[in-house]
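Have a look at the structure below, then the notes.
The complex appears here minus one protein chain, its other protein chains still in place.
Letters A and B mark the chains as written, and numbering starts fresh at 1 in each.
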Amino acid sequence: MALIELQNVTYHYPYVKSAALQDISCTIEEGKFYGIIGENGGGKTSLCNLLRGLIPHFYQGKLEGKVTIAGTDVMEWDTGKLAAKIGYVFQNPFTQISGIKETVFEEIAMGLENLGVPKKEMVDEVLRVMKLLNIEELMEKNPNALSGGQRQRVAFASILAMNSDILVIDEPTSQLDPQGTQDVFEIIQMLKASGKTIILVEHKIDLIARYCDEVIVMQGGRIVKQGPTAEVLSSPELPELGAVAPQVSQFGHAMAAAGMPLDHIPITIEEAIELIQKQKGAAK
Amino acid sequence: MKSMKMDKLTLFLIPIGVAVNFVGGQIAILLHLPLYLDAIGTIVVGALCGGLPGAIVGLISNVLNSITSPITMAYAILSILFGLVSAYASKKNVFKNLLKTMLISLLFAFIGGVMGACITWLISGGDFGPITAGSYAAIIYEFTKLPAFLCQVIAEFGMDLLDKFVTLVVVFFVLKSMPNRFLAKLPLGGIYATEEE
Partner (left out) sequence: MYSEFVQKFLDYQTYGNPFKDLNPLSKLNLLLVLAFIPLVAQHTVFAFCLCIGYYVLAVYIGEFKYFNGIFTKVAITVLLFLLILRQLTVEGTTVLFSVFGWKWTLEAVLKALDLGGIILGFSGAIILFYASTPMRDLMYALEQKGVSHTTSYIILASFQTITDLNASVNTIFESQKARGIEVEGNILTRVKAFFPILSPLLLGAMSSAEEKSIAMDARAFSIDTNHSFLRELRPVPRWEKALVLGANVFFVAFCVFRLLQMFVF
């Protein structure tokens, strides 16, 4: 089922002549995991803002085209309700800490307090997400005194605790080391398995390749390519569109250029190994 | 609907206005300036977001000051007036012109100095108050033998005029340096925005 539908959307930020988004059309379906990639300034964050209704409600400016979220036109949504329906985690972990709570435990519980969740449930839910994100040892710490990476996990946990059906996640791993990044992706994978719709902006292309169902490529405020992950990421024109291709697909193209094409272009390392073994087997 | 959204950003600017009031004072100390510079946040928020938000910034700053100096509470009305007057001046385009901005410091100094002196006089039982300006007033009194109340007014107004003059010049440049994309979201931001590419 189409959860979010964009039809020929063009958007200008206020007082800016050039459009931040141009003629965007796409459909976000329930339960799928979408990756948004592309060059910096290409409109990824603007697209996120559009998907969560911040455009046009918060940013004002000029919006043309049609945006429908869960069957209702975006202009008719109450922004408070919409914000709570669509969970949102973004890059800067510092602004995502409320600044009014003295412990990480209370910080994570804040969204639930705002929703009026009874205390016992609230406590159990906070404990659950802390365990999930492996931040139980931060429980009693002051959230305003944490490192960037710790804050990023706390911010993520705070949103997860609210259990929204749709999650828009804008570079959640910018402050994390490779292990932390891997962990976060596995959590996102689990969320997807539990039926949530996920829209992720991420530079780490190999992880996009491994986990996402569909990929959207943005360039110059336009969607220049979208479709199933394997199809988009194996496309040879990816570098021209300002996006980085996974190393193994670059390898696949190189093999083809060298006259030894693989069965198809791989996008993950496992897939590449499998294809090479198959080719070797065939050669023998 | 539209105005409600804008109010939301305003809401999150209030704590920043309060903090800027405090930090302004702290920078003044770091630079060894004989000024308070503790109303910049109130005036900036008033100018960009309107009278009520400005007044709230003033009031909260006053309450927080009272934690370490309870007598400050008596002057709360002045902080509130700074926010209200700032919004009024902003709507009259005063802060778009440096000369007008400098002139309006007279009004702010009148509030802070003359009305302030009246409050001092009231809470001090009709005599010099136990604040810094009180000692200047006493010096003026000793040398001129003018009426004591007039001396308190002259002292407080004089101190405040210098302070508010610098404050408002700072406010002028702060408003001028505000990026458009940000101004667009504030109730009175349109006054300061300019069209760009």
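In this section, contacts are C-beta pairs under 8 Å (C-beta built on N, C-alpha and C of every residue); 3 or more make two chains touch, one makes a residue touch a chain.
In this text, all values refer to a predicted model and were calculated from it rather than measured experimentally.
Asker: Which of these touches the unseen chain: A:22, A:158 or A:197?
Answerer: From the options A:22, A:158 or A:197, the contact with the absent chain belongs to A:158.
Asker: Can you tell me which of B:52, B:76, B:150 or B:174 touches the chain that was removed from the display?
Answerer: Checking each option in B:52, B:76, B:150 or B:174, the one touching the absent chain turns out to be B:174.
Asker: Kindly state which of the options B:88, B:110 or B:182 is in contact with the chain not pictured.
Answerer: Considering the complete complex, B:182 is the one touching the chain left out.
Asker: Could you pull out which residues of chain A are in touch with the chain that's been left out?
Answerer: 54, 58, 79-81, 83-84, 86-90, 92, 94-96, 98-100, 102, 105-106, 109-120, 122-123, 127, 139-140, 144, 155, 158-159, 162
Asker: Which parts of chain B are in contact with the chain that was left out?
Answerer: Touch with the absent chain occurs at residues 8-9, 11-16, 18-20, 22-24, 26-28, 30-34, 37, 40, 44, 56, 60, 63-64, 66-71, 73, 123-125, 127-131, 134-135, 138, 141-142, 148, 166, 170, 173-174, 177-179, 182, 185.
Assume only the chains that are shown with their structure count from here on.
Asker: Which part of chain A faces chain B closely enough to touch in the complex?
Answerer: Touch residues, chain A against chain B: 13-18, 57-61, 79, 99.
Asker: Which residues of chain B touch chain A once you look at their complex with the stated criterion?
Answerer: 2, 5, 8-9, 15, 180-181, 183-185, 193-197
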